[in-house]
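Here the complex is missing a single protein chain, while all its other protein chains stay put.
As written, the chains take the letters A, B and C, and residue 1 is the first residue of each chain.
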Amino acid sequence: MKESYLEKKIYYHDTDCGGVVYYANYLKYLEEARTVLFSERGIEITECVQKGTNFVVAHVDIDYKAPAHYGDKIRIISRIEKLGKSSIYFYQEVKKDESVLIKAIVVLACVGLNLKPKSMPEEMRKSLEEES
Amino acid sequence: MKESYLEKKIYYHDTDCGGVVYYANYLKYLEEARTVLFSERGIEITECVQKGTNFVVAHVDIDYKAPAHYGDKIRIISRIEKLGKSSIYFYQEVKKDESVLIKAIVVLACVGLNLKPKSMPEEMRKSLEEES
Amino acid sequence: MKESYLEKKIYYHDTDCGGVVYYANYLKYLEEARTVLFSERGIEITECVQKGTNFVVAHVDIDYKAPAHYGDKIRIISRIEKLGKSSIYFYQEVKKDESVLIKAIVVLACVGLNLKPKSMPEEMRKSLEEES
Partner (left out) sequence: MKESYLEKKIYYHDTDCGGVVYYANYLKYLEEARTVLFSERGIEITECVQKGTNFVVAHVDIDYKAPAHYGDKIRIISRIEKLGKSSIYFYQEVKKDESVLIKAIVVLACVGLNLKPKSMPEEMRKSLEEES
């Protein structure tokens, strides 16, 4: 199962007055990391949209195990767990060194430009299957 | 089971170039809504922190059923599902008129100022039990 | 010069690990407050967009005089300083009680849906002139 990696550094805008990264902001990193995974499989969202296909997040199940702090370097690991007819199940982790900070399952639904569900284009499915 | 309500309006900063509210931003509204629930039960986070107690989000399980758009008025409904020794299970919904946009389970863990888990202070538990 | 007012409460997601509101977030409150001003003058951005007119921020000049903290209640005061042919100059302040936290000049440019500058529709100008 091929994994994708994204390295990020934590800045002030990522954190809150509790002194750690704000819980919603990890979902931004997860979005960035999924984009990297797509891109490494030859899929660019802007091109998909031009061809009438997009993805929306349908479900997130996320465990916050330990916090990241200002100045931390984190790594987001992403892989596809399952490909449905019109959905993609991702497993994503945020790590700092060897510690797992976040574990998440994210389900994307394939939609048309009207945001209605549709089957994933065959070519896209192949790109995702072959390398995942 | 007493519910708390928060009304919000959607602005440009809530949305993304997909034309709808960005998926991470709902977690901000859920935070605001939990704060309202706490406040209605006499619990102010700033006072808790001064007394050495805070909460961190340990888990989120969120279903995105329909999107909110710029200009929408949404309503966040929150209630406590279960009170653990050092955790609180919330059920939260985001609605637009009668449509449910979001359903979420959010688990908060009670922590000391060192962010280590601790039992919820008895007085706080009573405030939450009595009225939830 | 008619002023518009918006009250906001500060939540965790507004702050950073410096313990105060993150400097970029005030620009979100300023957006919300300008929307309130427009709305009080009968102008709804969604309707403008449907008719082919939108606004983009062309310039911001902002003084950070004192910080807002978690739990603070702030008030944003907005008024139009000057109406150009295709631009609007706002003066906006963020106050906590009687203290001024933020002073800002924000210039909006009127654009078509292609984001190119255009003259403000006459009806809109009248709504803004009469009451500002």
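Everything below uses one rule, namely that a residue touches a chain if its C-beta (ideal position, glycine included) is under 8 Å from a C-beta of that chain, and two chains touch if they have at least 3 such contacts.
Computed from a predicted model, the values in this text were never measured in an experiment.
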For the chain left out of this view, which of C:E7, C:D61 or C:E98 touches it? C:D61
Contact footprint on chain C, counting only the chain that is left out: 18, 20, 23-25, 27-28, 31, 54, 56-64, 67, 115
Over the whole complex, note the residues of chain A touching the chain we left out. 9, 11-13, 28, 31-32, 35, 44-46, 70-71
For chain B, which residues reach the chain that was dropped from this view? 12-13, 15-20, 22, 24, 69-70
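Here, only the chains that are shown with their structure count from here on.
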If you average the Cα atoms per chain, which one ends up farthest from chain B? C
Where chain A and chain B are represented by their mean Cα positions, the distance between them in whole Å: 23
Which integer distance in Å separates the CA centroid of chain A from that of chain C? 33
Could you please state the distance in Å, as a whole number, between where the Cα atoms of chain B are centred and where those of chain C are centred? 28
At least two partner chains per residue is the criterion; list those residues in chain A. 18, 20, 24
